[in-house]
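Removed from the display is one protein chain of the complex; every other protein chain stays in position.
Going by the order they are written in, the chains are A, B and C; count residues from 1 in each one.
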Amino acid sequence: MPPPVLAIVGPGETASPRDLRHAEALGGLAAGRGWQIVTGGLAVGVMAAAARGARRAGGTVIGILPSMDRGGASLDLSVAVVTGLGQGRNNLVVLSSDAVAVCGMSAGTAVEAALAVRAARPLVLVAAEPPTRHFFAALAPLQMLHFAATPEEAVDRLAPVIDQRR
Amino acid sequence: MPPPVLAIVGPGETASPRDLRHAEALGGLAAGRGWQIVTGGLAVGVMAAAARGARRAGGTVIGILPSMDRGGASLDLSVAVVTGLGQGRNNLVVLSSDAVAVCGMSAGTAVEAALAVRAARPLVLVAAEPPTRHFFAALAPLQMLHFAATPEEAVDRLAPVIDQRR
Amino acid sequence: MPPPVLAIVGPGETASPRDLRHAEALGGLAAGRGWQIVTGGLAVGVMAAAARGARRAGGTVIGILPSMDRGGASLDLSVAVVTGLGQGRNNLVVLSSDAVAVCGMSAGTAVEAALAVRAARPLVLVAAEPPTRHFFAALAPLQMLHFAATPEEAVDRLAPVIDQRR
Partner (left out) sequence: MPPPVLAIVGPGETASPRDLRHAEALGGLAAGRGWQIVTGGLAVGVMAAAARGARRAGGTVIGILPSMDRGGASLDLSVAVVTGLGQGRNNLVVLSSDAVAVCGMSAGTAVEAALAVRAARPLVLVAAEPPTRHFFAALAPLQMLHFAATPEEAVDRLAPVIDQRR
């Protein structure tokens, strides 16, 4: 049976340097714990940074791609799933995970974070701004939502939750 | 060519009486303008109220159902689309619309509202609470996001936008 | 509740003149019986011919479109469902139907006919070639598979089956 899987999601083109640093660190920390990571698979933004971090730490990176072929995929993927579902693939990223970590915010990221609440996946928001924190605090059950200032704190909060799911 | 289409989205089981009144009124107002409406199709919550309102006003109601058959469908549908996509069907509700009206909030509703921003569909939040207003104000381009206190105001705000899309 | 729905499927660009005549006639016959029809929605091949036939006879035409917008849609649609699912939309055409009529053959058509068998939808092959007849005869339960030489025969065979499903 596969090990636990952490989804790492966040903006593409509009990711901030801090979002990218957080995503890359999260990828490395997840790999260090023996978790697989799953992302949207493209060679851009938080997806790419998380994949790079996990791959450099020897981890397994699952990329769930939006288009009909592997065009635009990150070179750090261990496994490339081609969906042809466009943004509909976001639901697969969330469903295939044991927990979801969010670095930054965008419309696509909001979809993924809300899908995590909908699918009852533990959700950690890393260094989130107040409007994001307040919105998800009103939306998600208390025990499923975590806030973290750093990637290390995010992984520390998720670890017991992920172990409990397995 | 089909007329304009308004998506009406909101909570299912957890919809408040006010959400239901707003959704039913929106359905009727949309039908009165000759718009089709599209919903998630089930006989529950905002979906059911919007369908009822539109059908009673002589409108066309498109229901995009989550499961593999028509089980649980509202009896007010003019057309039932069976997707087998589960919550993945929410993207089809949004993509099939010219604009999206939101009554109330839940995890599934947040997914649909964020998908509307992602797909660049005009979005109106009806009687939304402050955390929802602040979150979407930070997420959506100014000209694509509308706030309305009543269903009448929502339709008044969307009408010129929908005409412009056609 | 919506009336019975007939899916009419077949080749796009590669449809033969005979396939197109059959599809257009089927659309008209279905509308004449008060059935809705559902197709892949594009303005090409069997999809377009079926839509034209049904619309001219005053019927309701549901088009389930592959792309992220209404580009390429037949002008004869009563309702346009935008899926963004590419060829994955074929499953929705089949699931949304009470029975499936096939005019001609292509790779996409084979997918839809096989999906009909998979989803236990009654299937009628109109004027099918021997390799198609033999393959589906080996694949489908006897009582779910029908062969017809003409559109009239196809509708005559499906009518009692569709009534039985409702």
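Couple of notes before you dig in:
Rule of thumb we're sticking to: a residue touches a chain if its C-beta (ideal position, glycine included) is under 8 Å from a C-beta of that chain, and two chains touch if they have at least 3 such contacts.
Computed from a prediction, not measured in an experiment: that's the story for all the values here.
The chain that is not displayed touches the following shown chains in the complete assembly: A, B, C. Only one of B:Q36, B:Q87 or B:T109 touches the chain withheld from this view, namely B:Q87. Seen from chain A, the chain kept out of the figure touches residues 1-2, 5, 36, 60, 62, 64, 68-69, 73, 75, 77-85, 91-92, 95-96, 119. Touching residues on chain C toward the chain that is not drawn are 85, 87-88, 91, 105-108, 110-111, 114-115, 117-119, 129, 131-132, 134-135, 137-140.
Although one chain is not displayed, its contacts with chain B can still be listed: residues 68, 84-88.
Keep in mind that, in the parts below, only the chains that are shown with their structure count from here on.
On a Cα centroid basis, the chain most remote from chain C in this structure is A.
Here the chain at the heart of the structure, going by C-alpha means, is B.
In a homomeric contact, the two copies may use the same or different surfaces; for chain A and chain B, over half of the interface residue numbers are shared, pointing to the same surface. Mean C-alpha position of chain A lies 40 Å from that of chain C. Of all residues in chain B, those that touch two or more other chains are 85, 91, 119.
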